[in-house]
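Working notes for the structure below.
Here the complex is missing one protein chain, while the rest keep their positions.
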Amino acid sequence: MRKYSVFAIAREALRGNTGWPEQWGSPEPKKSYDVIIIGGGGHGLGAAYYLAKEHGITNVAVLEKGWLGGGNTGRNTTIIRSNYLYDESAGLYNHALRLWGGLSQDLNYNVMYSARGVMMLAHNVHDVQVFKRHIHANRLNGVENEWLTPEQAKEYCPPLNISKDARYPVMGAALQRRGGTARHDAVAWGYARGASDRGVDIIQNCEVTGIRRGRDGAVTGVETTRGPINASKVGVSAAGHSSVLMQMADVQVPLESFPLQALVSEPVKPVFPCVVMSNTVHAYISQSDKGELVIGAGTDQYTSYSQTGSLAILQHTLDAICELYPMFTRMKMMRSWGGVVDVTPDRSPILAKTPVKGLYVNCGWGTGGFKATPGSAHVFAHTIARDEPHPINAPYTLERFRTGRLIDEAAAAAVAH
Amino acid sequence: MLLIHCPYCEEERPEPEFRHAGEAHIARAENITELSDEEFERHFFIRSNPKGIAFERWRHMHGCARFFNAARDTLSDKFLVTYKIGTPKPDLSGEIRRK
Partner (left out) sequence: MTQAFRIPSAGRLDTGRTLDFTFDGKSFTGLEGDTLASALLANGVHLTGRSFKYHRPRGILSAGAEEPNALVGIHRDEARRTPNVRTTIQELYAGLTAVSQNRWPSLSFDVGAISNLGAPFFSAGFYYKTFMWPRAAWERLYEPVIRRTAGLGVAPDKPDPDHYSNRFAHCDVLVIGGGAAGLAAALAAAEKGASVIIADEQAALGGSLRFESGAEIDGRPGWEWAQETKTALRARDNVRVLTRTTGFGYYAHNMLGLVERLTDHLAEPSPEAPRERLWQVRAKRVVLATGAIERHMVFPDNDRPGVMLASAARTYLNHYGVAVGRKVSVYTAEDSAYAAAIDLKKSGTDVLAIVDLRTDPEGALVEQARSLGIDVFAGHAVTGTEGRLRVRRVSISPVSGGPRRELEIDTLLTSSGWTPAVHLFSQSRGKLAFDEENQRFLPGEYVQDAVSVGACNGTSDLAETVAESLRAGETAAKETGAKKRKTVKFEAQASEDWSSGMAGAAPGAKSGSKAMAFVDFQHDVTAKDIRQAVREGMRSIEHVKRFTTTGMATDQGKTSNIHGLAIASEMLGKPIPQVGLTTFRSPYTPVTFGALVGHGRGKLFEPTRRTPIHSWAEAHGAAFEPVGQWERAWYFPQNGEDMHAAVARECHTTRQAAGIFDATTLGKIEVVGPDAARFMELMYTNPWQKLAVGRCRYGVMLREDGFIYDDGVVGRLAEDRFHVTTTTGGAPRVLNHMEDYLQTEFPELKVWLTSTSEQWAVIAVQGPKSRDIIAPFVEDIDISDEAMPHMSVREGRVCGVPARLFRLSFTGERGFEINVPADYGLSVWEAVWAEGQKYGACAYGTETMHVLRAEKGLIIIGQETDGTVTPDDAGLNWAIGKKKTDFVGIRGLQRPDLVAKGRKQLVGLKTTDPKTVLEEGAQVVADPDQPVPMKMIGHVTSSYWSENCGHSIALALIEDGRERMGEKLFVPMPDGVIEVEVTSTVFFDPDGERTNG
């Protein structure tokens, strides 16, 4: 791999930028690998990267049915935070947050992690109680999170309307200063480049059509649109499509897939300095480095793989945005899009071994998967390499739905990710 | 915003009148206390979540308030049929094969 550096950029500038090497290769699939990862999003590519980098397993293929980062990695609003309530969640998301901090340097790829602060608004007494519970738990877990009065919230985010006459007045906010955003494509590409450089085969336009198992039931490989490929370990990291893939190995997962939409405004000069989330009124907003307001909407009520959603959902979100930031009604929606999010009954992911030997799954992130990318990829690699979970992902089993040990952040907080 | 045919009202109405109510044809066991943990997990948590034709329940919340069943293609969001509660699951194997 040619390292990116100031010198490399200067050299290439003089050569008309014609000497940059491919960021990742495009090999034909081999007959056999030690590990196959299904799903070329941030989580899957990251897992391949950490398998190679930290576990020395380089005979790895990442199979992607479309193009890298084309699923939820490239469709989300890139919010990063770790101020979750339960110890299990704090452990996982804070692990990710620590990795975000050094990810650009680790990958030698600028993922533009921007710790501009994530503020979550409380609009009623119940919200206040819930957020304070989070803040106290976070403090004792070593997770940064602080309480702001409405005036402090306004100071942190000047466009915010804190009028007491608002339909849902702002009664305060929880702020995680190290929360922020990152450039979603760069995360997928940076991991792809790093993994490819370490010998991982990244195979796009390769859809898995079956999971092969031996007589003992253990995984032996996969069927794909580009032929069968052998491997004794297969990690499924396919977000909304995980149900379908797991069923190929006769594993039933408690997932439902819903359409989730987002939109961006036309670009304007800097006007919104941080990330603000409001779960009560469903409004999630930040401003990209290009100047677009990036706005997350809610899910439709029905399951769907159509990657589209209804206009009513966008309208509802913009109602809330314009209620909180009344100067934005003259802004224009430039582009909207939909993704498919896979949701578990307790809104927490499954990051675990499965009843099938050699089959591992990372799914169920709902609307919150992007922020966890490095942490999740890191412990998923560990789980695959060692055939046992890392202590951080040990609670995220498939079995918890049977036993009842749920990690129910949503129930605890009525908080979206 | 989907357009949904309510089999009770016998007309198409817009989605805001309806509430999605999860997968259809999952009957609560009469001997529910005798289910094993695995069986209960399957009953309450596991969902087929198909890419293709899904059998699901809707409630005509702001209409007749009845629950009914539907078969919908989750790739196109098109409804194949909606039918009353208690009616057996329609055989759509022809439709599925054609896809």
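A and B are the chain letters, set down in written order, and residue numbers restart from 1 in every chain.
By definition in this document, a residue touches a chain if its C-beta (ideal position, glycine included) is under 8 Å from a C-beta of that chain, and two chains touch if they have at least 3 such contacts.
Because the structure is predicted, anything quoted here is derived from the model rather than measured.
From the options A:Y33, A:Y50, A:Y84 or A:Y109, the residue with contact to the chain not on display is A:Y109.
Only one of A:L175, A:I229, A:M277 or A:L314 touches the absent chain when the whole complex is considered: A:L314. The residue touching the chain not shown here, chosen from A:H43, A:R81 or A:H134, is A:H134. In the full complex, the hidden chain is touched by chain A at residues 4, 6, 8-10, 12-14, 16-18, 20-26, 66-68, 70, 74, 87, 90, 102, 104-105, 108-110, 112-116, 123-126, 129-137, 139-142, 159, 166-169, 183, 185-186, 189-190, 204, 265-271, 281, 287, 289-291, 306, 308, 310-311, 314-315, 318-323, 326-337, 345, 400, 402-406, 408, 410-413.
What chain B contributes to its contact with the hidden chain is residues 1-3, 14, 19, 21, 27-28, 32-33, 35, 37, 40, 44, 57, 59, 61, 65-67, 76-78, 85-86.
The criterion applied here is as follows: only the chains that are shown with their structure count from here on.
Distance from the chain A centre to the chain B centre is 30 Å, each centre being the mean of its Cα atoms.
Considering their complex, residues 1-2, 15-16, 19-20, 22, 37-38, 40-42, 45-51, 54, 56, 72, 74-77 of chain B touch chain A.
Per the touch definition, chain A reaches chain B in the complex via residues 241, 243-244, 252-257, 301-306, 308, 310-312, 345, 401-403.
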